[in-house]
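Some notes on the structure that comes next.
Every protein chain of the complex appears in place save one, which is left out.
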Amino acid sequence: MAWHSAYSQRVLAPDYRFAVENLRHHFVDAMTAHLDEVLRLPGHGDASLAAGRELRVTLVRLHDEPAPPYVEDVPDLYFAMQRALEAKHGDAVGLIRLGLSRNDLDMTVYKMHGRTLLSRLGAALIELRGLLLDKADAHLGTVLIAHTHHRPGQPTTVAHYLGAAQDLLARDTERLLQAYDRANLCPLGAAALAGTSHPLDRLRTAAALGFDGPVENTYDAVASADWEFDLAMVGQSVALNLGRVVDDLLTWASQDLFALPDGLVQGSSIMPQKRNPVALEHVRTRLSRAIGSAAMVTFSSHNIPFTDLNDFGPDIQGGLVAQHKQLMGALALMSACVSGGDFDTARLAEVARQTDTTATELADVLVREAGLDFPRAHRVVATLLRALQAAGRPLAEATPDDLAAAGGPPLASDALQGAVDPRAFVERRAGFGMPAAKSMAENLRRARSRVGSDAEALGARVGSVERAIAALRGVGYAGVPAGA
Amino acid sequence: MAWHSAYSQRVLAPDYRFAVENLRHHFVDAMTAHLDEVLRLPGHGDASLAAGRELRVTLVRLHDEPAPPYVEDVPDLYFAMQRALEAKHGDAVGLIRLGLSRNDLDMTVYKMHGRTLLSRLGAALIELRGLLLDKADAHLGTVLIAHTHHRPGQPTTVAHYLGAAQDLLARDTERLLQAYDRANLCPLGAAALAGTSHPLDRLRTAAALGFDGPVENTYDAVASADWEFDLAMVGQSVALNLGRVVDDLLTWASQDLFALPDGLVQGSSIMPQKRNPVALEHVRTRLSRAIGSAAMVTFSSHNIPFTDLNDFGPDIQGGLVAQHKQLMGALALMSACVSGGDFDTARLAEVARQTDTTATELADVLVREAGLDFPRAHRVVATLLRALQAAGRPLAEATPDDLAAAGGPPLASDALQGAVDPRAFVERRAGFGMPAAKSMAENLRRARSRVGSDAEALGARVGSVERAIAALRGVGYAGVPAGA
Amino acid sequence: MAWHSAYSQRVLAPDYRFAVENLRHHFVDAMTAHLDEVLRLPGHGDASLAAGRELRVTLVRLHDEPAPPYVEDVPDLYFAMQRALEAKHGDAVGLIRLGLSRNDLDMTVYKMHGRTLLSRLGAALIELRGLLLDKADAHLGTVLIAHTHHRPGQPTTVAHYLGAAQDLLARDTERLLQAYDRANLCPLGAAALAGTSHPLDRLRTAAALGFDGPVENTYDAVASADWEFDLAMVGQSVALNLGRVVDDLLTWASQDLFALPDGLVQGSSIMPQKRNPVALEHVRTRLSRAIGSAAMVTFSSHNIPFTDLNDFGPDIQGGLVAQHKQLMGALALMSACVSGGDFDTARLAEVARQTDTTATELADVLVREAGLDFPRAHRVVATLLRALQAAGRPLAEATPDDLAAAGGPPLASDALQGAVDPRAFVERRAGFGMPAAKSMAENLRRARSRVGSDAEALGARVGSVERAIAALRGVGYAGVPAGA
Partner (left out) sequence: MAWHSAYSQRVLAPDYRFAVENLRHHFVDAMTAHLDEVLRLPGHGDASLAAGRELRVTLVRLHDEPAPPYVEDVPDLYFAMQRALEAKHGDAVGLIRLGLSRNDLDMTVYKMHGRTLLSRLGAALIELRGLLLDKADAHLGTVLIAHTHHRPGQPTTVAHYLGAAQDLLARDTERLLQAYDRANLCPLGAAALAGTSHPLDRLRTAAALGFDGPVENTYDAVASADWEFDLAMVGQSVALNLGRVVDDLLTWASQDLFALPDGLVQGSSIMPQKRNPVALEHVRTRLSRAIGSAAMVTFSSHNIPFTDLNDFGPDIQGGLVAQHKQLMGALALMSACVSGGDFDTARLAEVARQTDTTATELADVLVREAGLDFPRAHRVVATLLRALQAAGRPLAEATPDDLAAAGGPPLASDALQGAVDPRAFVERRAGFGMPAAKSMAENLRRARSRVGSDAEALGARVGSVERAIAALRGVGYAGVPAGA
């Protein structure tokens, strides 16, 4: 049949290219697992079994052969592969089609591809988390004036900040693993939607392909696409979370508090003094585009029937891959910025000295050590701050006389100094999850251990798929890796 | 201080109303738990302790008093409550502010509110799942011609379809419970972000408020908002999933295959023959608006610093509540449509007889019973279909002569009839998750059991919060419920 | 008929409230205009005409009476008003229903409401543009170091920046007026969708309601909702544009380069030194929520049939009003910040002196006055900058000796000074649209004149509606204004 040129050029050709790049090994594996199950059906004659076994050998070999080129009269890669098999094995190819539909085959293949994308994203996330912890370890004592509401808030440390950023991504890793487990159920055996009257064992094909089991309801198996929103939403969460950290790093880069190395900045053709932190800008844009890609998935899933449709097939896959590319680019750039860039501790210390952000602690000290009630302590400190600011002096240099002039109680010079010094401020905050070096060091150790256990959890999933696929392809197969 | 009128009218007044409606009991509870912890600090004199205990009594009583009205010179409900307490207890009120910041207090309150929203949504989801299963049980044998790609595909049953729809929402319930557990950690004790130098026990306040523990890193505790995207994304997933089922129900309603009862349809002022399935239309619009509300949350979280900000406070809460209202409306309407509406089994059967969708099975029978290979069986059936269609006859009425004329093998009349009858088609599909009545009955039993275990899991969470709050408010407190 | 409680509580009751608050005067006006046209039909007897005229009097009086309260058995405000009219005029009320459908009536009412929202938004935009120009006029000579790629870029002026911001909003005003004109066509006379067999004059009713004409195709008239996306997209454009300016103002506020007055900042309960620029934060959140509200409209319009539906009626109106409220709040706050806040010229000047951003100009001077080619000039300036930075000196203090040491040509001291002084840099940029005071003053005059002509254009539209509505309601009517 002749396709309309619009259909051929706008749909079939690009989908073919997409399948060759992203799906073809999954197609071969899924057909192999299904063929194995068909060959286990009762009632084959010897000839049929023999033909089936020969077909299987050719099928597995397809992994290592180049994909057939797109030709106008074949609707897609699956048919192109079928045609190639038919040329060699004739009607025996029909064994593959027994009880199989494009509906369950395609959805199986998309899920195999989807879990590969998740695994790669998970590995990149875990790598970045490790780098954030490395940098945090190096800055356990580096005081950072944290802003709240866009104004200097309180002293804390770079380690405290980076540890919190790591915690964000730890939760994203949890989201990813949960999405993985929810998705990793096999649609095969659902055929068009109602299953088949041949007694194929759905649990066995699921296991053969590294799934945790079959999707139970066969209608659900071919019609549901919520696993695809899950993927997109995990990506969106990563993008929103990471975007906030990028926003801060760009602010600090604009104030020379954080600097990127040469390979990640660009100059200006007209402004010789420029060192633009472009790598971070490009992280931001990739994250924004990743969120937009999620909207592709959302719109593609919106207000359409609950049944098998092209929307969830080749078309939505493009949105998922687009998001994946943006995220992987963002994470690679971010990892480079975190490991290659660094904080300027001297400038951070100078900023800390100038910003009067220990006022909270001074009020607490007046409560704790001088017996003031909190509202009065707050008023004394506010009066003191106004007086110092009028005189152009930072709070860090306040004297007992200044305090007395503000209506405060007598306080020894070193007690006062301890109350207004940003480093002391931090060190006094030693409770659970607080920035004092000792407390943070413990926190970071626990975080490091979670990075390790998440890496194991992801590795276990990847390994399980790899072992299943290796077994499927057979002893001695040494071609493309399982996740490809 | 006088607020600018734009700020007072556009920000403070509406936020105050929002807090009174949604947050005030959570504020009182959180302050109570914090006060208890402050009173456990060493170094209080007897007077201080006594004053603190009296303050606590007044605090708990606030639950049952009307909220103070908005007045121009108080920035928000918290300050209004503080002022009311101060009028009675003077400086003792300062005990509440010791080591507490609006940052950790507010985020704690938002999370308490957020988990309430999740609990309500979860209960509505679980109720709808039960109704879907009730309807499915009643239609185990009702044949439905499922469409794929907008064309009649294959016979299945209403039970198979509704069971699949229930499975969608079962996964949404899982998402919801996972989001709940990720969110239900307490920010209290983080103060402005760096924690406090007072030795407050963060694990104890967390437990007192029904949280599963504290958010570990105190910066993370006040700065992170990913729990809010989680809420919005759970809602979006529900909306996308449910929207597909609504799309089908509307299609069936437009063809008289599914009918709503009188109280859920509307007529037309100008077209006397109309019975519009408006309740389903309004489900659709509420779902679309719920997804739009999720975008409010996404944009509010996008490209802003990682720190405490108003964006995640009063402002984003409005988006979450807007989404919640839309979803609860949609679920209430959908539950009414599912329990009150019904399928027209006679019309469904007539449609099944007319649509030639058993062709797959006939081909399989030719393979299995007459020994044809699959491609040839497929060709014979296609030829037969063309001949019957040309004669205006449905496949369900094909005779052995028709089959022979199409180049097919001899087949006994009842074998042929069994191959083309939609009910037989369904009954032969009896594997795991397939529509045959026996297989689906088991499937629905398993699903019903999952509904039960999900209800328990949600109930355990709600109960745990209720017990903690009841203990906090004290023996004999019998006012507003914990989740309010 | 008894409505299902879910339908009554979740749909009818809230829609009724919405209609009372937003639509009721438009309903009365549209029914009045339609009744006038019905009374012009041939064939009325005298009694019918007399009854019609009395009915009209009661109809117009509805504007000043309280809306009837919601009662369970009436589906909406229109029916409640019909019932009230019927109680007084009996079957004569049927005249209003002749050739009228809820489809065309409702869409007409929504459009009347929509143009009111646009008019209000337009007025707020135009007011803010005027305030931006006032502030720009006051800062024609205030040097501002503009950042590009988050790093100091070049000197320009506050006037140049604010003038550009005004230009953004001028284009949004253009978008708004274009959307207004595209929307302001009347659906009346389309009836359910196919028009009516009564010879009603659609051009006359359109004019009577202040529309520019009828929507031509009657199917288009009731089925299209693109005017609603237009509204949402105008709002989204305003939000995205304004959001970028807010981002800068917050950055400057965080660095004490821009300060808000007392009534627009908030302090901290725990950090006595804070003056948080919360009004600007709340502008940001309102803009983000306005963009999210646009997504409500987008999703409500997505993948649904092209015909009359509830999606475009009461349901989508809520999204449009939600967006409108967010935008009006944002514009009110922003206008307060622009008129009440101000730039700190002394600090801006100090920053300008320190940031070495005149390097471009020095290179240009070396080309123009010393005959160097551009690449060499660029190299000399880069060398000079490195040497000065190593010595901790700003470029603004470079001497001819420094220049020579960097391999540059001899340059007189005042020529050099003129080349590196930020004010001189600005004053030399005097071409079309550039920041030199004289050039910017002209630019701002042109901008001011466009604000005036836009105000006139909007005023003409508002006036035209007001005159039509006043004529419709009749001489002496002095109740609610036309746009209400």
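A few remarks follow.
Order of writing sets the labels: A, B and C. Residues in every chain begin at 1.
Everything that follows uses one rule, which is that contacts are C-beta pairs under 8 Å (C-beta built on N, C-alpha and C of every residue); 3 or more make two chains touch, one makes a residue touch a chain.
Keep in mind it's a predicted model, so treat the numbers as computed, not measured.
Remark: the omitted chain is touched by one listed residue; of C:R97, C:R275 or C:K325 this is C:R97.
Among B:L39, B:A123, B:L177 or B:L385, only B:L385 touches the chain that is left out of the view. Checked against the hidden chain, the listed residues C:H63, C:H302, C:K325 or C:R347 yield one contact partner: C:H302. Between the chain not shown and the residues C:T116, C:S237 or C:S335, the one that touches is C:S237.
Residue B:K274 is the one among B:R17, B:R61, B:K88 or B:K274 that touches the chain not shown. Touching the omitted chain from chain A are residues 1-4, 6-7, 9-11, 75, 97, 100-103, 191-192, 261-264, 266, 268-271, 278-279, 281-282, 284-286, 288-289, 291-300, 302, 304, 309-311, 315-316, 318-319, 322, 328-329, 332-333, 335-336, 340. On the side of chain C, the interface with the absent chain consists of residues 43, 91, 93-95, 97-99, 103, 146-150, 153-156, 160-161, 163-165, 167-168, 171-172, 174-175, 178, 182, 189-200, 202-203, 214-221, 223-224, 226, 229-230, 233, 236-237, 240-241, 243-245, 247-248, 251, 284, 288, 291, 298, 301-310, 360-361, 364, 367-368, 373-376, 425-426, 428-429, 431-435, 443, 446, using the contact rule stated above. One chain is missing from the display, and on chain B it is touched by residues 147-154, 250-251, 253-254, 266, 268, 270-278, 280-281, 299, 302-304, 356-357, 359-360, 363, 378, 381-382, 385, 395.
To be clear about the criterion, only the chains that are shown with their structure count from here on.
Looking at contacts between chains, the pair that accounts for the most C-beta pairs is A-B.
Counting partner chains per residue, chain C has residues 266, 268, 270-271, 278, 281, 299, 302, 304 touching two or more of them.
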